[in-house]
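Only one protein chain is missing; all other protein chains are in place.
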Amino acid sequence: MASPDADGSEAAFFVTTRVYFQDTDAGGIVYHARFLDFFERARMDWLRALGMPVGGLADQAGVLFIVRHMELDYHAPARLDDELRVSVALRELRGARLLLDQSAVRDGQLLVAARVELACVGRDDLRPTRIPPQLRDRLSHRTSPHGA
Amino acid sequence: MASPDADGSEAAFFVTTRVYFQDTDAGGIVYHARFLDFFERARMDWLRALGMPVGGLADQAGVLFIVRHMELDYHAPARLDDELRVSVALRELRGARLLLDQSAVRDGQLLVAARVELACVGRDDLRPTRIPPQLRDRLSHRTSPHGA
Amino acid sequence: MASPDADGSEAAFFVTTRVYFQDTDAGGIVYHARFLDFFERARMDWLRALGMPVGGLADQAGVLFIVRHMELDYHAPARLDDELRVSVALRELRGARLLLDQSAVRDGQLLVAARVELACVGRDDLRPTRIPPQLRDRLSHRTSPHGA
Partner (left out) sequence: MASPDADGSEAAFFVTTRVYFQDTDAGGIVYHARFLDFFERARMDWLRALGMPVGGLADQAGVLFIVRHMELDYHAPARLDDELRVSVALRELRGARLLLDQSAVRDGQLLVAARVELACVGRDDLRPTRIPPQLRDRLSHRTSPHGA
């Protein structure tokens, strides 16, 4: 699911998702917090595609990734039956933290953009801990050369 | 929150909850699965009112209650800003199982009725286990004399 | 996605879905109400596969399907990262109502089974109304010969 973009950089990982009734609200559009669910699914699928499903990270490496900071820009609404392309791109690997860019796009139109900072923490104490070396190695090849 | 009903039986425990955008869908009404959330909140508040908050049950007694069976009748829709009265009544205590009647009512009109069967299970193995004696004692005084 | 089952009957329509953090709760398993979301997605995908996406049904035919009755049996829990096969089978078409059998299965093991009764209602007044003839025609070929 990764291919060169028009600008020559490696495209973000993405998944497609549909909008169901459960995602909408009485305003007739997708409820704003549901985009966080779409983004979380994309992050988990991305880690799985890197060979590190979160269940395995928790059980074998004893770590979780938790959200520390998030910035969201809602540009346009999504509606019932829309098909969204939800992406994840690693912007930076910083100690026990991952900085990601995520977006939800419909037919080439950016609907929601997010900057997400994840912290790697111990499963039991939730204290910051080192990203498992195997995952770190795989991730370090995926940051963009210009750090963005 | 318990008082005699018109028929002289003890009224169910209930909590009141408001309908927010997050509870609705693009049909303009409360999304059907959200009533299960309302019912779960009422059950947890009921156990807390009995002196057994679920966190304590898990940490001290090592048990959880999980849903085994549920029947739901949707009589009328709920809408944004509605105030709902969500009730819990213990119908029967049967081994490791609790049978509950729940409902969501607005201004005296029944919107959704549910029959819920909960099983008491071990927190770690999720296998059926005895209801902690202290909770059982408190519950046994609350089943209706005619078993419903 | 429809193929003969071992017993020779036409298999149910199904979709596969993954279990994410958002689907689980602090008990370590999928939160019970999330199965209703999985079932709703499967129903919407099934209607879309029949050529009748719900958005179109609402906009063009002016109808919605709402849940009137549901029975759920929870046989075994689902966990983080599980891949579930979520099915829909039409059991009966009765006036303005659809009776469906749904299930969530992991590796051949039945986790949750549901009987769902949907009512076709007018989008604006939510009153029972006839199922659009085009959808009725397509559905009538899909009920099982023995009505179950």
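Every chain is named by a letter (A, B and C) in the order it is written, and numbering of its residues begins at 1.
Quick note on the criterion: a contact is a pair of C-beta atoms (placed from the backbone, for glycine too) under 8 Å apart; a residue touches a chain by one contact, two chains touch by 3 or more.
These figures come from a predicted structure and were not determined experimentally.
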item	value
Subunit B residues that touch the omitted chain in the full complex	18, 20-22, 37, 40-41, 44-45, 48, 53-56, 58, 79-81
Touching residues (missing chain, whole complex) on subunit C	21-22, 24-29, 31, 33, 79-80
Contact set of subunit A toward the excluded chain (per top definition)	27, 29, 32-34, 36-37, 40, 58, 64, 66-74, 77, 123, 126
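We adopt the following convention: only the chains that are shown with their structure count from here on.
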item	value
Chain centre separation (subunit A, subunit C; CA means) in Å	29
Multi-partner residues of subunit B (at least 2 other chains)	27, 29, 33
